[in-house]
Each structure stands twice: as structure tokens, then as C-alpha cells.
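Handing you this structure, nothing more for now.
One protein chain is absent from this view; the other protein chains keep their places.
Labels for the chains are A and B, by order of writing; each one numbers its residues from 1.
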Amino acid sequence: MLAVSSLLAGSMVPQSSAAPGQEASPPVTQAAYVPKDKDERGLWMMADEEERQLRTSNFVIRDPAINAYVRDVLCRTIGQAECAPIRLYVVRTPYFNATSAPNGMIQVWSGLFLRVRNEAQLAAVLAHEYVHYRDRHFLLLWRELRARAGSATFLSMFGLIGSLVAMGQLSTVFSFSRDQESAADSGAVYMLANAGYDTRESALVWGQIRDEADATAAARQAKSRKDKNGGIFATHPPTADRMTALFALSEKVKANGEPVNGVDRYHAMLATLWPSLIDDQIKLNDLGATEFLLASLAGGTWTADLLYARGETYRARGAAGDFEKAAGFYREAMAQAPANPEVRRGLGLSLLRLDSADEGREQLKEYLRLKPDAVDAPMIRMLAGG
Amino acid sequence: MPTVAAAQERHAVRPGFAYPKDREVKIVVFRPDVRVGTLTAGGLDEPNADWTATARTLIAAEIERAHGVQGATVSFVGEPEGEDGVRLAQYRALFGAVADAIMIHRLFVGNRLQSKKEGLDWTLGEGVSALADATGADYGLFLFTHDAYGSSGRKAAQIFGAMFGVAVIPGIHVGYAGLIDLKTGDVIWLNADPQMGGDVRTPEGAQKRVGQLLDGLPGRPVEAPATAKRN
Partner (left out) sequence: MIRRILSFAAAAALLLAPQSATAGWKAIAQGKPIAVAKTGLTVTAPSGVWNRWSLRPSKKSELWTKDGLALNELAFYSGVTSGEPIFREVDKKNSPLPKFNSKMLAPDVVALFEASNRIALKTSLFSVDSVEPAQFVGQPGVRFTFTYSVQNNDLVRKGEARAAVLRGQLYMITFIAPSIYYFDNGIADARAIMDSAVLLPVAAK
């Protein structure tokens, strides 16, 4: 994954990626940009190979409406001419991240759509990735890394002292990368303002991500990893610092006129995608984060879909008291959507675990009546007592 | 090298295989997966597009020039689009998995499966005939090479490293190639080498590499000594 720079690296994403550098802001090229030297051509080649694979990958979400919407937000934010050479891919990966590659490929992970709350936040992420590409951050980072890594090996051959020196050499690379992230963050704020978005949303994203980390930890009775970013070896600045810097900048840089956050449009476009993304999230065995995300999607209004998801989350964990909670959520969902078969299934299976077998079997029978061709119908029929 | 050579065989051929004699068979070469870069002193595998493009061209030209497969014509196909593209991608992935299995369980002697110690009994299945239909070929050849040459910084590190008793791998030169019967899916021949020779950035090197990659391919003259002389 070296060919790609990403929105964040660290505790909340199981796989971390390397990241980019700042300075040098070349004028936006109207004609298609071509890589200039050996290093850049090499990086483009690797990115092209990765993109070649994406073209046939079944991980890419190809829904035309979703793709058109994300592209529209990108183009509206960075400018129509600037977005022309960019290729966007929505990738089915249930975590919060987006990545850009030196050749102009931007990938948005599906988990991001559960975590940004409005169009302005989506725009902030897309603009951040675009700045990495425009300013050729990866190329600069690559050169820095190569120069430093070379002397790091060299020095590490000379025992402990040499190794410590080597680590010092490398930590400057990581700080270089963190500077690039900050540059991309602030570059994105200016673009948000130009496009009329509320610039504060760029900072609010990070508050949400930190709160989610707290929620994960609380449910696991562990220490929150929100401030874990790898110390001097982190490629990205601590989220707390990013948030603070973004709030400060968004006080100074504001849209002309009344800023928008586009929350209604965002919800209208993505609501159809959410159920499958929530299903991916539930199966991550992270009850704290799932509860947090469901509550934020609900925003105080628990729909049948969200209540069902909540029931599934507790039923999947199955700790003491979880089946009672799950049954409660399914019942609330059922009140709103009595014809939803999945709600009946969840309720029925919960009740069987709660030794309310008779009612459980009735619910499972109702599930089979509503969805006779379900993939698990033969199994459920047996549990329902024939 | 000596221990590796002792524990590992470079290629394997399906026992008793021979090309049909009643006609000239057609072998199609799928887009070779070629990557060339530099292994820097720090251990980074740095991509080099110019070298890769050069190597891809040279390797293709060399296969074209000197494939020398007796009783067969060799041709190249580009990347197909649409459904054919998806199918080829799936078979390329399956070939990768099969090649891995053969490397791990056949070429590496110490890890052989007891149930298939002898011969070369792996296949992609009969469904591969869809590729025969799409290309009109009897056999398909998949090629993979990945090189990372030691940069000058790394060569210095090797010298110093050797002095201090530290092993530094001089570079990555891995490659494998496989011939598939596009009617039956059977793997006819597989050749793999984690430490290949030949600087694929030069015509002479590409010649040597292609010679090594295709070493043992049925229908090719035995030529190991000749390549050594050529380089």
C-alpha cells in the first residue's frame, strides 16, 4: 500500500497506510498531468497497477447514484476543471478512511459514509485527499523516506547507539508526513469555504471519530485508543491536534454568505446504502462503536431500521442482559414496521435464548410467513417447531 | 544459494507430456506481470516505471524472438475488456493460487504433500476452455517477474554489512511462469525461482531472464550452459 496516502492512519484502522508531504503547490494543470521524473513515474506505475485491479474488483461499489453523488460533491468542492482527471472509487471496507494515489485515483471506504454526518464533512475528506494529490505529497514523502531510510539501515548496523540514531533519522520522516497531513487539512478548509460549506464541519469529523473510539473502549472496558497514533513514528498528527487546528482555522476562513452543511441532501442520497453498511459494521464485533454510530444516524429519531440494527448488535454480543435489550429493540422496531421479516427473526431467536420459547417460535413462524424463501428457512423452520 | 538449491527444484513438468504432433499448436502469452525497481539501502522496494517499461518490452521482444518452442507458435494477447476481462482476472488469480501451491508443495521438497509427491498434478479446471475460445489458442502461458535491484547506497551497506557480519539481501529477483492446457486446465509446466539472474533492464539480461523463466518449458532446447555463456 505504499503507493497510497490516506486520510488517517492509526488506532481506528486495522491497516495503516503511509502518507504524504507538503510545500510545492504547482498550478493546477488544465491538461492531463503527466509524471515528470523517474521517481514520479515509478509511483504512478504502481498506482496504475492497483487501479487496474480495482477495475475488476468486486469490492468496488458501482451503484451509479452513489458514485455520481460523491463525484458531484468532490467537483463542487475542488472545482470542475480540477476534478476532471480524478478517478473516484467507493470501496466496500467498513472503516473510516479515504486514500489518494499519485496518479489521481481517490478511494473512499464505505465505512466513511456511516461516520461523516453531512455533505460538508464528506467534502472536507474529499478535499483533503485532493490536496495530497495536487501537491504531490506522496512523491515528496517518498524522497524523504528513501533518503532517511538509507542512512537508517546503515547506522543500525552499529549496535544500540547506531540504532537510536537510526530511529531519530526515521522519526523526521514521520514528522514530515504529519506536516503534510496538516497541510492537506488546512488546504481543504479553504476549498470548503469557496464551495460555500460550513468550514467547522472539517473539525467536527475528528470530534466524532474520537468519541467513537471512546465508545468502543467503554463497551470493551478498555482504555480509549483515541490518542494512540504511534508517537514519533505516527504518519498522522494526533486527532486532538488536528481538531484544534481545524477549529482555529475555521474561525478565520468562512464561506461567503450563510454556510451550508447539506445534511438533508446527504441523508437523501445515502440512506439506501446504510442498511448494508450497518450490517458490515455489526459483524465487526464492536458494540460500543456500533451503538455510537447508530445513535448518531438516528439523531434522536429511532427508525425501525436503526432499532432493528440495535437489536442485532446486542443479540450478536449475547452477554448477560443483552438478549433482554435486543428483544426490547426488536419490539420497538416491530411496532413501527410489523411486516419486516428480519425483525421477527431477531426477536424470535432472542426469545428462544431467553427461554420464552413459545413466543419465540411464533415470531419465527411469522418470519417464515413473511419471507418463505429466506436462505435459512429450513433451519428456522426446525427451530420454529415445524 | 547452495542450501536453497538443495531443498528446492526450479521447475516441474507433467509427466509424459508432449505437444500433439499432427498440427502446429498455438500458445498464447497473457500480459506478463512485470515489475522492476530498486531495493534501497533502507530496504524500500522502490518502483521504477522506466525500468519496468523497458523490461516489459524487452521480455516480450525476447519471448517473440527466441521463444523457440518446437511444434508451437507463440503469440500475445492484450487485456480484454468487459466480461472476458473479468474472467481472465479470475483465472489469473486462480493461476496465482495454483502456482503458490506448486511452489510450496512441489518445488519446495521439504513441504511436499505426501499424497502427491510425484509428477505435476495440478489444474485450473476445464472451465479454462473459455480462454481457449476467446483466444483460439491451445495453451496459455502466464509470466510473473518482480525485480528490485540494489541501489548504490545498498551496495555500500552490503560491503560494510559483510564486514560486520550482517547479512544484507542484495536485491529481490523472483519470477515464475506456467503453461496451462486451455482445453483441460491442466498445469503442464511450472517454473519458479526466488533468485533469478539476468538484468532485465538490458537486452542481454532480458534474454537471460526469459531463458531462465522458460527453462524446462516443453519444446524448448536445453540451454542452461548457452545462457551462461551469452551473459
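The definition used in the following text is that a contact is a pair of C-beta atoms (placed from the backbone, for glycine too) under 8 Å apart; a residue touches a chain by one contact, two chains touch by 3 or more.
Since we're looking at a predicted model, the values are computed, not measured.
Asks: Using the touch definition from the header, name the shown chains in contact with the chain that isn't displayed.
Replies: Hidden chain, whole complex, touched shown chains: A, B.
Asks: Which of B:Y19, B:W51 or B:Y91 touches the chain that is not shown?
Replies: B:Y91
Asks: Of the residues B:T57, B:S75 or B:N111, I need the one that contacts the missing chain.
Replies: Residue touching the absent chain, from the options given: B:N111.
Asks: Determine and list the chain A residues touching the chain excluded from the picture.
Replies: 11, 14-15, 53, 56-59, 92-94, 110, 220, 222, 225, 280, 283-285, 316-318, 349, 352-353, 375-376, 378-380, 382-383
Asks: Quickly run down the residues of chain B that touch the omitted chain.
Replies: Counting over the whole complex, chain B touches the hidden chain at residues 3-4, 7-8, 89-94, 96-105, 107-108, 110-116, 122-127, 144, 174, 176, 185, 192, 194-195.
We take it that only the chains that are shown with their structure count from here on.
Asks: Tell me, which parts of chain B touch chain A in their complex?
Replies: Residues 35, 37, 40-44, 46-50, 52-53, 79, 85-86, 89, 151, 153-154, 156-157, 160-161, 164, 166, 168.
Asks: Applying the document's contact rule, which stretches of chain A touch chain B when the two form their complex?
Replies: Chain A reaches chain B through residues 2-3, 35, 38-39, 41-46, 49, 52-53, 55-56, 142, 145-146, 148-154, 157-158.
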